[in-house]
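As structure tokens, the structure follows; a few thoughts come after it.
Presenting chain A:
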Amino acid sequence: APAASEAATEPAVTEAPAESQPTEPPAPAVLKIANTANITTWDPIASFSTEASYLANVYEQLLRINPPGSPEAYTPLLAESWEVSDDGLAYTFNLREGVKFHDGEAMNADAVKKSIDAAVERSGASFIWLPLDNVEVVDDSTVKFNLKWAAPVDLIASSLYGAWIVSPKALEAGAADETFWADGKSYGTGPYMVESYTPDAEIVFTQNTEYWGGWNDGQYEKVVVSIVPEATTRQQMLEGGEVDLATALPVENLATFESDSNYTVYKEPSFFNYLGFFNTLKKPLDDVKVRQALSYAIPYDDIIAIGAKGLGTQSYGPVPAGVFPWDDSVFRYSYDLDKAKALLKEAGYENGGFSIRLTYASENATEEAFAPLIKDSFAQIGVDVTIEPLAFGQQWELAKTDPANAQDMFLLLYWPTYSDAGADNMWSMFYAGAEPPYLNVTKFNLSYWKNDEYNALMDVAGAITATDYEGSKAKYVEANKLLVEEAPAVFFFDTMAVFVVPNRIEGFKYNLNYPFVHFFFYELRSVQ
Partner candidate 1 sequence: MQRLEFILRRLLTSLFVLVGVSIITFAIARVVPNNAAAMYIGPKARQEDIDRVTKQLGLDKPLPVQYLIYMQELTRGDLGTSIATKRPVTQELTGRLPATLELLLFGMFLAAIIGIPLGVLSARSQGKLLDVAVRMLSIVGVSMPAFFLGLILQIIFFRNLDILPLAGRVDADLRFTNPLTPITNFLLLDSFLTANWVTLKDAFLHLILPAVTLAAYPTGLIARMTRAAMLETLEQDYIRTARAYGIKQHIIIYQYALKNAVSPTLTVLGLTFAFALTGTFFVEIIFNWPGLGLFTVRSLLSLDYPAIMGMTLFGATGYVLINLIVDIVQTWVDPRVSLK
Partner candidate 2 sequence: MSVLLEVKDLNLEFKTSRGVLKALNGITFEVRRGEVFGIVGETGCGKTVTGLSILRLLPRSAKITKGMIKFDGINLLDLPPSEMEQVRGGKAAMIFQDPSSSLNPVFTIGSQLVRVIRQHTELNAKQAEARASETLDAVGLPDIKRIMTSYPHQLSGGQQQRVMIAMALSCRPQLLLADEPTTALDVTIQAQILKLLRDLQKQFDISVILITHNLGVVAQTCDRLAVLYAGRVAEIGSTHDIFNNPQHPYTRGLMNAIPKPGSRGKKMAAIPGTVPSNPGEMTGCPFAPRCEFAFERCSMETPALLKASEGHLASCFLVEHAG
Partner candidate 3 sequence: MTNLIEVHSLKKHFRLPGGWLSGETKHVYAVDGVDLSIASGETFGLVGESGCGKTTLGRMILRLIEPTSGKVIFDGKDITAIEKSRMKPIRREMQIVFQNPLSSLSPRLRVEQIIAEPLTTHGILSKERIRPRVIELLEQVGLGRQHLDRFPHEMSGGQCQRVAVARALALNPKLIVLDEPTSALDVSVQAQIINLLDELKKTLGLTYLFISHDLNVVQHISDRIGVMYLGKLVEVGDAQDVFDEPLHPYTQALFGAIPMPVVDTKRELKVLEGNVPSPVNPPSGCRFHTRCPIAQKMCQETEPALRPVRGARQAACHFVE
């Protein structure tokens, strides 16, 4: 009964009362982190946002994809091993035995099926399961994924979203009561459990002592995450020793830490990239020459220098560096105002003479920083830009309500849901369905761009990813080249993730496949 499962997490909340007794309990090893990431939901199925940073320590997938360059592609988590059928249409996972959810329920095939079914039904990222036909319980510790077309289920099942395995009790309770997930709860198999949650302020995690992976010396018993939106505050907290780790420090201030031997600064490639969609429904942006011209008029180097303090690289189309099907043969526009002018002249806009309304998400400091550079640069080719910062919700609404009157340029930060930018980035942002473009199935086609050739290439590439990896990549690259040529969007840069880790903490390793997971607490160890 749900009551029993509630009880399982109870002890954490009703910690022994605070009567300060003379016998001081030994202070536990506590890891303190200042993070920006907020919780939009504690429901691991619905989760599709920054809370992944925490859920990844509480829940587990069947397997985890390793960073590029690792000896093994995957680390087995809840699945110990798996096989693919020859036609690529069936994946069979052998589950780890004896694993229990935090509420004491057994992790088994049934739980996996229920979790995946729930994800298909209502996950924010349910689209990753589009190829899935059904999940079949073979026996208590074996599940089989039957597919509609060959798709890389190993990749999909390691997704950060829509792939958590959750206690069936919690799934039931969540279905019955909308508010079930409102407060911090943990019904996963992960190494940590949520001990308490104060919205906007603090999340406290505690060890899952029964974690199947076991525990070693130096690992942290408790993790306290303070949610600190102000960058300066995070930096001061880290410098002042109030926290052990802090995320998203102002890149401008990294030098302080780089010159300090007590810290190691990690600069890692990441899966985030910045794009700017052109509204291809509106004149003169419906003209490919104009779009190309504008793509030549973007000061890529300055944008990277200002927007990311140099910590970024110009993108090769929408695919971020390091992720499938990235390829450096894809064309990149250079900053070339002469070419831009020439192209504009060809298109009949000698000396520009038109204006553009550019919107960006006012929450995003990077976009805010580099948007004026676009304005100044476009001004040099006679194109006037009006910059309009909007709350992301408003920006989105403007784009979706009436595309013909929407903004001309839409700046966006994007990242793939799981490590396949072909199935996500290229598809979500540029594939067009049969419907009117703004009700596009993919939602993120903010250029309202429709190209049959591109669609055809994408259809082919997507269907063979699992079976013919190289062939699929070739098609994607072809599509990508076409896309860049047609320039429905500007591809600014791929960002880098930056981490400052004090030397007293060991084991930090960034896994770019999990963009929002800054730290896997389980991997960290304190050195005395």
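Convention: a residue touches a chain if its C-beta (ideal position, glycine included) is under 8 Å from a C-beta of that chain, and two chains touch if they have at least 3 such contacts; residues count from 1.
The set was built so that all candidates are chains of the complex that A comes from, given by their letters.
In this text, all values refer to a predicted model and were calculated from it rather than measured experimentally.
Candidate 1 is the one that touches chain A in this complex, out of the options 1, 2 or 3.
For chain A in complex with candidate 1, the touching residues are 15-20, 24-25, 27-28, 30, 32, 39-41, 48, 124, 179, 182, 198-202, 204, 222, 224, 226-230, 232-233, 236-237, 239-240, 242-243, 362-363, 391-394, 396-397, 400-401, 439, 443.
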